[in-house]
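For this view, one protein chain was removed and the others were kept in their places.
Read from first to last, the chains carry the letters A and B; within each, the first residue is number 1.
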Amino acid sequence: MKTIVEIGAGLAEKKTSAVEVATAALASAKEDTFSAFLAIDEAGAMAAAKASDERRARGAALGPLDGVPVALKDNILTEGVVTTAGSKMLADFTPPYDATVTARLKAAGAVIIGKTNLDEFGMGSSTVNSAFKPTKNPFDPSRTPGGSSGGSAAAVAAGIVGGALGTDTGGSIRQPASFTGLVGLKPTYGRVSRAGVIAYASSLDQVGPMAHTVEDAALLLEAIEGFDANDSTSSDAKKTVWRDALRSGVKGLRIGLPREYFVDGMDAEVDSSVRAAAKRLEALGASVVDISLPHTKYALATYYVIAPCEASSNLGRYDGVRYGHRAADAKALKELYEKSRSEGFGPEVKRRIMLGTFALSSGYYDAYYRKAQQVRTLITRDFEQAFQSVDIVLSATSPVLPWRLDEKLDDPLAMYLMDVLTLPCSLAGLPGLSMPSGVSASGLPIGVQLLGRRFDEATLLRTAFALEKH
Amino acid sequence: MKLTEEQVRHVARLARLALSPDELTRYGSQLSAILDAVDSLSQLDTSGVPPTSVIGAATPHLREDVVAGELGAKVALANAPQVEGSSFAIPKVIE
Partner (left out) sequence: MPRADFQVVIGLEVHAQLLTTSKLFSGAGTSFGGAPNAHTSIVCLGLPGVLPVLNQRAVELAIRTGHALECTVAERSEWSRKHYFYPDLPKGYQITQYEFPICVGGRVVFDGPDGEKSVRLTRIHMEEDAGKLVHESAASLVDLNRAGTPLLEIVSEPDLRTADDAVEYLKALRDILVWIGVNDGNLEEGSFRCDANVSVMRHGSTTFGTRCELKNLNSFRFIKQAIEIEATRQVEIIEAGGKVEQETRLFDPQRGETRSMRSKEDAHDYRYFPDPDLPPLLLTPERIERSRKELPELPRARRKRYVDALGLPAYDAGVLTSDRAMSDLFERCVAEAGEAKPVSNWFMGELSRLLNETKTNTADVKFSPVQFAALLKAIKDGVVSGPGAKEVFAELFATGKDPSLIIQEKGLAQVNDDGPLLEAIAQAMAEAPKNVESYRGGNTKIIGAFVGAVMKKLGGKGNPKRINELLTEKLKA
């Protein structure tokens, strides 16, 4: 299991070649012990690795990602490589274009090994909602790697690739990172282009890195971030060389522990892990204070209005006309729509489409959608208030440890409750990072979450870096 | 809030989803339970609070009015389930 920095060093020192690294990655991806992959792009990966070796031989290596094997969550488009979003609806969809983040990784010389499993369209916290297969947690294959970016988490945690991209709408990078002992970063909304990323909830979706270390995550973020003319919500906030900012320590930083984030039913080991992390930061010169984010308890309801509303709209395009699954025997238009969509979408997706369609429908818009958008403002204001007195908010990422794949979680509401600690950050568009913070008595990873001010990934990353080293 | 079966049916129709009787019942009770949880929002007084709909860029970057990125019919149709000429074909629509 090697980090991006280690792989990069091996390549730079010519101890190995990109082709060798890619060959090994492809072999273990094909073996796919944890069912992390939905597609493997052997030809593309080998061509990219060869090109990387040739550049390096010419002394024209591109940077820290050149020749490094990576994987992409399968809701990130790859030109010419089937991209499914984990849905039967798109089982045969071959995109004619690359997502901006795909193009940027390619431009940085990264070798894309394949596409990773996810909960269908990003809707889930377990990767069990994939239309194709559940992914297993490399720490304990009987357990979930989390979701929805569970395939990317497993691919990195298993050491198949150096790093991966996930997407995070309500915690889908942070929670699986927490479940698999990784660093996962959801950047500030607008930091990374969404162009070419299959939309789940447009005002919340954000692409981010999943990696073994904070530094690896920073390197991936550097490669993918920045303004994109193809995404009207992408920000022209200045790019930063995150790697340089990592080592400045946390002396004088103020860390807030929100009392609302120590929720009922939280695992005791998770609870003490958060407090231990706070102690470590204190020992490093930061100050730790209790804070309150009073509207936290409304975040779940707010999210489960906004995200389904946007999803119901974003998924209207899957109609069996231009691409995607079409029911075989539809004879009339209405039948074409209803059959294709009913066959193509899985139960959780249908549930959220129904929920969102209802909440937007005539007579209910104000009570649900508009109300939720107002509460969203209040949640955002909570953070603005808090960030006047602290620099970082520290909490657990998930209130619980990875659950068993065979645990019957029939009650969708109970599942939604698992996201309670990651949702507020998404609603406020803040950067959030999950990082390992010890292991449970049963050997399962525990993650803590750091939240920062909008576009202040610098403070977030250096805090995480300090915490990681101590 | 408890959804009636007719409401569930109506929403499914709006969303172009064909649900089996079994699904209708199941989704009906699941959605009702979720909506009950969501109804906690109504306790909050949000009068005068502006809604957040778009976060990020204050105003969008605008595009020059130039032709760029046309795929051509061949690529446009490449993923289509059914094609006739250079059009997407669907079952005959009766208007």
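The working rule: a contact is a pair of C-beta atoms (placed from the backbone, for glycine too) under 8 Å apart; a residue touches a chain by one contact, two chains touch by 3 or more.
Here the structure is a predicted model, which is why all the values come from computation and not from measurement.
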Identify the residue among A:66, A:216 or A:319 that touches the chain left out of the display.
A:319
Quick one: say which of B:4, B:25 or B:87 touches the chain that got left out.
B:87
In the full complex, which of A:7, A:77 or A:405 touches the chain missing from this view?
A:77
What subunit A residues would touch the chain not displayed?
77, 83, 85, 90, 93, 95-97, 99, 194-199, 201-203, 229-233, 309-310, 312-313, 315-317, 319, 321-323, 333, 337, 357, 360-362, 365, 369
Hey, which subunit B residues sit against the chain that's not shown?
14, 16, 53-54, 56-73, 76-77, 82, 84-93, 95
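The working rule: only the chains that are shown with their structure count from here on.
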Suppose each chain is reduced to the average of its Cα coordinates; what separation in Å results between subunit A and subunit B?
23
For the complex, which residues does subunit B have touching subunit A?
3, 7-8, 10-12, 14-19, 23, 27, 30-31, 33-35, 37-42, 44, 46, 49-57, 60-61, 63, 71, 75, 78-82, 88, 90-94
Listed in rising order, subunit A residues that touch subunit B in their complex are 92-94, 96, 189-190, 203, 227, 229, 232-236, 295, 297-298, 300-302, 304-305, 312, 319-326, 330-339, 341-342, 345, 350-351, 353-355, 357-358, 361, 367-368, 370-378, 380, 411-413, 416, 428-429
